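A single protein chain has been removed from this complex, and every other one stays in its place.
A and B are the chain letters, set down in written order, and residue numbers restart from 1 in every chain.
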Amino acid sequence: MRGLRQIFAVTWLNLRNLPQRIGSSVVAVIGVAAVVLVFAAVLSMAKGFERTMISAGSDDTAIIMRSGSTSELTSGLSNDQTLIIANAPGVLKDGDTAVMSAELYVVVDVKKKSTNTDANVPFRGIQPGAFAVRNSVTLVEGRMFETGKNEIIVGRAAQREFAGLDTGSTIRFGQTEWHIVGAFEANGSVSESELWTDVITLQDVYRRGTSFQSVRVKLQGAGSLQELKDALEADPRISPDVMSEKEYYSEQAAPLSRFIKLLGYPLTILMSIGAVFGALNSMYSSVSVRGKEIATLRALGFGPISILFSTMIESTLLALVGGIVGGAAAYLVFNGFQVSTLNGASFSQVVFDFAVTPDLLIDGLYAALIIGAFGGLFPAIRAARLPVAQALREL
Amino acid sequence: MSEILARLEGVSRIYQKGKERVEVLHELDLEIPKGDFIAIMGPSGSGKTTLLNLLGGLDKPTAGTVTVGGAELSSMSNSQLSHWRSTNIGFIFQFYNLLPVLTALRNVELPLLLTDFSSKERVKRASIALDIVGLSDRAKHYPRELSGGQEQRVAIARAIVSDPSLLLCDEPTGDLDRETADEILRLLQVLNREHGKTIVMVTHDAQAADFANRSLHCDKGTLEAKEAA
Partner (left out) sequence: MKYFRLVWKNAWRKKIRTLLTVLSVFVAFLLFALLSALGFAFRGGVDVADAERLIVIDKISLINLLPMSYMNRIAATDGVDAVTHASWFGGYYQEPRNQFGQFPVDPQTYFNMYPEFNIPAEQFEAFKRNRTGAVVGQELADSYGWKVGDRIPIQATIWTKADGGRTWEFDLEGIFSTDDPRGSSALMLFQYDYFEEARAFAKGTVGWYILRVAKGADPIQVANAIDLQFANSPSETETSTEAAFAQSFTKQFGNIALIVTLILGAVFFTLLLVSGNTMSQSVRERISELAVLKTLGFGDRAMLGIVLSESILIMLMGGLLGLGLGWLVVQGLAQQMGAFLPGIFLSPGAIAGGVAMMIGAGILAGIFPALTAMRLSIIDALARA
């Protein structure tokens, strides 16, 4: 217990004369804050992107595409094949009709508001069952499009990010004019980055005949996915890839999210190393400034362990403060900030926002603690080992 | 005697400390002939260090003129004074003030960096100066490896390396024991008698004054002759 009391006493002393060493201390704090800020900012991009993508997928919806396609865009299904799917086991029925939506999308150019340059936006043709097969898509403005007319409803996120998509306006793609008659929300998921119209109209305008790219169906229950998969794979008329929508979107999210993390983690590690150097610098200078005081304490009988620990605690506390400052800054500045980028897998834009989540902030604090520990270790050892006589001279 | 090297005429130096006006020197007159060795003694705060600073162009008088070697210091700008100092004055301080990161030789060489001499020439001159003070064998040593007396001798070598006419010493033996102090004072004597350097030395040490030609007493901003040489 005496040891612990000593440590507290010395630590308290250290912290009390911190104002004398305010310059170095501030530098250490800001160094750590910068690391945590960058870490949180970069990784919150990955988190936000993942969240947008994954929240789109539900467990009780299956998506069927042609086998071997890496995404909807590269898939192709005939009209007959969609009918086969509609009648397959495991598909939820509403009375006699299957709850499903056979869909097709093309990529169109729309100007991004932030850069005023063209971006690839997904333009999807849906069937009436599209709202039912997805979780929580609701029309929030205007009305649903009518079939046989060139009418579109736009996702809220797309409306915010790209120009000219307000309800009531008209937009031209190539030769064709389309009227925007409503807007929908989908819980912030990737569907909100899209423009939707009737699939038959889309097939017509883009001369796709009667082909689709994907079919989404609502599943009856727990074992239905496997049932559906087995039935379709056994059928010689169709060679499908059947998976849950959730799984599909996770796969779609993987490349970009992996890429961001591949950049983000090494970047953070490198910056942390830099921060450790900065912290070491501060702590060494702190120790040398306190030289006389340390020597006096030692002469009075305080053990080297108390000196060592108090230095480590000081360093760690400074780093923690830096971590909190950096995390708070990241949250205030970046959280909810909307961006969009090209998702290679779908070859179209995904609109998402930075998600500075609690677990990111906690990771940031861990990083700060590690930096603080490393930054304080060697100076602490030096402080503890300082020969008393030399220290008294080294004013 | 000989020509006058330095002259102070009607020199006053007044400091403004908040609301207080402190008159450190009061209408001082002083003539220093070439080749003289003067000791200036007096209590702390008597203005003797200020006197030295004025002679060296480190400070300007509030009134009066300071002329050294024909140059009227009070009318020169700071950069002119810097340049003038480098060739005309050698300073020797109580605490040596050597640069700890340089060897003895390189410390002595410092004033020569301000000249156009080649590297070879600078090293040659610095070596000669070190030789004069008897420390050639310590050329490559750092100040922390030298004793107090040795450090002061390096400082003296630095003070004479650019061959100035006037040496200003502020308590040169203040930090040394008796025996070492006497060595330093003897060295100053040699510089004065054999090398013709004019020396003004401010000191507390009564025995130091014996090494000089004459002593002056500085008190409350005025000078009085103490005893003739």
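Brief remarks on what is shown
Following the convention adopted for this analysis, a contact is a pair of C-beta atoms (placed from the backbone, for glycine too) under 8 Å apart; a residue touches a chain by one contact, two chains touch by 3 or more.
What you are looking at is a predicted structure, and each value in this text was computed from that prediction instead of being measured.
Contact with the chain that does not appear here is found for just one residue of A:Leu104, A:Leu280, A:Leu317 or A:Leu361, A:Leu280. By the touch definition given at the top, chain A reaches the unshown chain through residues 23-24, 26-27, 30-31, 34, 37-38, 41-42, 68-71, 73-74, 106-109, 112, 114-115, 117-120, 173-175, 206-207, 255, 263, 267, 270-271, 273-275, 277-278, 280-282, 284-285, 339-342, 347, 349.
The chain not shown here touches chain B at positions 49, 53, 56, 58-59, 78-79, 82-87, 91, 93, 95, 97, 99-102, 106, 110-111, 113-114, 119, 122, 158.
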